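Reading through the structure tokens given below for one structure.
Removed from the display is one protein chain of the complex; every other protein chain stays in position.
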Amino acid sequence: MEIRELGGKQLELDEDGFIQDPAAWDEAVAAALAKTEGVDEMSEKHWKLVNYLRNYYLQFQMAPMIRKLCKETGFKLNEVYELFPSGPAKGACKVAGLPKPTGCV
Amino acid sequence: MEPSNTPLLDELEEGQWPSFVAQLKQAAEKSPAAADLLRQVERSYADNTGHWKRGGIVGVRGYGGGVVGRYSSLPEEFPGVKEFHTMRINEPAGFFYTTEKLRQLCDVWDQYGSGLLNLHGSTGDIILLGTTTENLQPCFDALTEVGFDLGGSGSALRTISCCVGQARCEYACIDTMDITYDLTMHFQSDIHRPSFPYKFKIKCSGCPNDCAAASARSDLAIIGVWRDAIQVDPQAVRQYVADGLNIIDQVVRRCPTWAVEWDAQTQELKINDADCTHCMHCINQMPKALRVGKQQGATLLVGGKAPVVKGAQIGSVLVPFIEMQPPYTEFKELLVKIIDWWAENGKNRERIGELIDRLGMAAFLQAIGRQPCAQMVNAPRANPYLFWKSEEVQQNG
Partner (left out) sequence: MAKNDIGPPNYRDMLPPIVRENYGRWRQHTIPQPGVLCHTSESGAVLTSVRVASPRLVSTDWVRQICALADQFCDGHIRFTTRHNVEFLVSEPAKVEPLLERLEAAGLMVGGVGNAISNVVHTQGWIHCKSAVTDASGLVKAVMDELHPYFTGKRDVPARLRVAVACCVNMCGACHCSDIAIVGIHRTVPRINHDMVSKSCEIPSTVASCPTGAVRPNPKLKSIDIVAEKCMYCGNCAAVCPAIDIMDPVNDGVSIWVGGKISNARTAPKFSRLAIPFLPNRPPRWPEVVEAVKNLVEVWRGNAKPGERMGEWIDRIGWERFFKLTGIPFTDKHIDDFTHATTTFRSTTQFRF
């Protein structure tokens, strides 16, 4: 584990750069995490996606499936990758402060 | 001489079978990461447990998979494997290579990774074992320069693989390598950008011998078949018998449907093709004399998988016969329908076979627009609890 300053807070990050305390998340933290994923400026579209993920997580304690995310935000999958080049799981979920999605079995 | 620091693994350098330890040591001479891998594995041999952390999500720009993140749980002790990620590289169909292409791959991997690889992983990819987060993107860039791309991981269409097919097998009823390459190119985004409930595997075998293990190991298996008569060369059959083949014991008696007859007097082989289930046995026994039929296509089986989560399944017949000619439009349209139904109805980490089990084969067939047929079952149902739709019965009050 590593402690880094993000958005004015000292935060614990795992080796993939996901924050360890979902409660510590705020918009400044999100903007700082976005920079680590190659997103220098959070546009309205970025926020729309991140807020959707965040709200879904707060309601269901898990990340939505990708197709659901696309359907409910109206973004096509390639648009999600244009917004977050490292993809919805590694990119958008990280910026939204979600626990790390579990990968391949 | 210095005492070895890997006494347990050293024991596996002995013996006749090719030794992976020798490979680790060879790579360790050039790569500090491989050297620390060797030491960490020795540690596992000593304390009977693995030393990799779980989780790990890393990748390259524009892709949501293809790299499996891996971190040592003992990074202070084995700093060389602190980050030791796997890159899955989509293999050329049929696992054919020019030595030039393989050397290019090795050169890139020596520059950016541990110099260790699997040829190949269970799904079919070339598995490049062990690189750092920092090296992932440059390594990927260099790989694409020499013509390689990542394969699938996570909840995606996984890398497709196949048997040798028509490249070197007279049994192949379909062009497995072209099918594999065509589908791989057509569905690139589904391989690289996971968007399914869970993994989805496609494997393609040229005949019912199923050398690609498609029915056991893929969600959708494409297995070449014929539906007319086995081609017989009577003279060549007689030659097998003359050369000592016990045709009664080895062929006639082992035909599962008693479809083969041998008249010892006239030296004539008769195959009752209406009874034949194209199991391949007689052809396997006499490849010079018997050939697969001329009306060739594929059987599709759906739902094959390993145990996670609710138990292993062998794929079951979905389409008894489908023409497989480029550009494979009927197949592709069917695949999209299957995926769409699964994506719409599947839970997280639910494979297609488990979803069919949960919602019923009838619902699945209806959703993808296929008619049920008797080839799909070993036997019709024995229980009397049938579902009837309201339009199938008369309104009564």
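Every chain is named by a letter (A and B) in the order it is written, and numbering of its residues begins at 1.
As a convention for this text, contacts are C-beta pairs under 8 Å (C-beta built on N, C-alpha and C of every residue); 3 or more make two chains touch, one makes a residue touch a chain.
Everything numeric in this text was worked out from a predicted model, so none of it was measured.
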Among the displayed chains, the hidden one touches A, B
It is residues of chain A that touch the chain not shown, namely 14, 20-22, 60-63, 99-102, 105
Missing-chain contacts on chain B, rising order, are 8-9, 11-12, 14-24, 26-27, 34, 37, 41, 44-45, 47-56, 60-63, 70, 84, 86, 89-103, 105-106, 109-110, 115-120, 122, 124, 129-130, 137, 140-141, 144, 147-149, 161, 163-164, 166-170, 172, 175, 177, 180-181, 184-185, 188-189, 192, 208-213, 215-217, 223, 249-250, 254, 256, 279-281, 284, 287-288, 291, 306-312, 314, 347-349
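Heads up, the rule we're going with is that only the chains that are shown with their structure count from here on.
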Within their complex, chain B touches chain A through residues 53, 55-59, 61-65, 68-69, 71, 83, 153-155, 189, 193-197, 199, 308, 343-344, 348
Given the complex, residues on chain A that touch chain B span 14-16, 18, 38, 62, 65-67, 70, 77-78, 81, 85-90, 100-105
